[in-house]
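Here the complex is missing one protein chain, while the rest keep their positions.
Note that the chains take the letters A, B, C, D and E in the order they are written out, and that residue 1 is the start of every chain.
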Amino acid sequence: MPYINIKVTDEQVTTEQKRRLIAGATSLMVEVLNKNPETTHVVIEEIPVENWGVNGKQYLGTKK
Amino acid sequence: MPYINIKVTDEQVTTEQKRRLIAGATSLMVEVLNKNPETTHVVIEEIPVENWGVNGKQYLGTKK
Amino acid sequence: MPYINIKVTDEQVTTEQKRRLIAGATSLMVEVLNKNPETTHVVIEEIPVENWGVNGKQYLGTKK
Amino acid sequence: MPYINIKVTDEQVTTEQKRRLIAGATSLMVEVLNKNPETTHVVIEEIPVENWGVNGKQYLGTKK
Amino acid sequence: MPYINIKVTDEQVTTEQKRRLIAGATSLMVEVLNKNPETTHVVIEEIPVENWGVNGKQYLGTKK
Partner (left out) sequence: MPYINIKVTDEQVTTEQKRRLIAGATSLMVEVLNKNPETTHVVIEEIPVENWGVNGKQYLGTKK
């Protein structure tokens, strides 16, 4: 039954990356908590960079 | 004072359906919890299908 | 696939009321959006009254 | 470490207003809770007006 | 109509601090976005320190 919500800045996350995030987050629930993957939901939300703030300032692209 | 957040996949939810979701969720708070509808807020968020995962996979449209 | 999050003030919501909130919110998704109830999740969060503010002030119990 | 999520209706919030929301919310955490601004995150989400309901009805623009 | 959700670690936040967070977050919505304070809701959620992670590790109390 877990529900995982991932919020990231909207910087061209690819379909393949989303696929890996969903698979990885679900596996984590199965491996660590022995949850049923069929009832594990993952929701990815992409936030415009100007809507994300850190250290009191608008975020301006990924620092990797 | 309740706050209800409804996340659904973004699959052409109509304005009329949103109206019914808001009316129905608010009625539920009034009937079950005796809340004041004037302070009951409902927020619907539509999530792109490729951003929603279940059973470790990206969701691909409604199975009804 | 919907996910519904209900936040209410923590004021002795009974198990029976929770049962009705879950049943009602799920029915709403089935009736309005034709969703599968088996994949509809409802999460109720009870918030201490001193942690909920409206009109700039801490909320102090239900005004019905 | 605080995380602040601000949901507002999507009514032409300007970049400058977002800048002020982020700066103000972060200052609040520093002043009231003595938090480190470097680890304070603010996420603004703009919700289409037809997706926001209050008093059981879809919201139709700001009443100021 | 804004809704502000503040998540902080559960480290003895006082009632007075909560009062100030609610008042400050509401003022911010009024001043920056000209919102009606009567419909501005603030919800504070206190998260046990062992449930908050940063840099891949459990957080262990405020570093100020």
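FYI, a contact is a pair of C-beta atoms (placed from the backbone, for glycine too) under 8 Å apart; a residue touches a chain by one contact, two chains touch by 3 or more.
Keep in mind the model is a prediction, meaning the values are calculated, not measured.
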Quiz item: If the full complex is used, which shown chains touch the chain that is missing here?
Solution: A, C, D, E
Quiz item: In the complete complex, which positions of chain C touch the hidden chain?
Solution: 15, 18-19, 21-23, 25-27, 37-46
Quiz item: Hey, which chain A residues sit against the chain that's not shown?
Solution: 1-9, 13, 17, 20-21, 24-25, 28-29, 31-36, 39, 52, 54, 59, 62-64
Quiz item: Which chain D residues would touch the chain omitted from the figure, given the whole complex?
Solution: 1, 3, 39, 41, 43
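Here is the rule we go by: only the chains that are shown with their structure count from here on.
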Quiz item: With chain centres defined as C-alpha means, what is the inter-centre distance between chain A and chain B in Å?
Solution: 20
Quiz item: What parts of chain B, by residue number, touch at least two of the other chains?
Solution: 1, 3, 7, 21, 25, 39, 41, 43, 45, 52, 54
Exercise. Chain pairs that touch, all of them, please.
Key: A-B, A-C, A-D, B-C, B-D, B-E, C-E, D-E
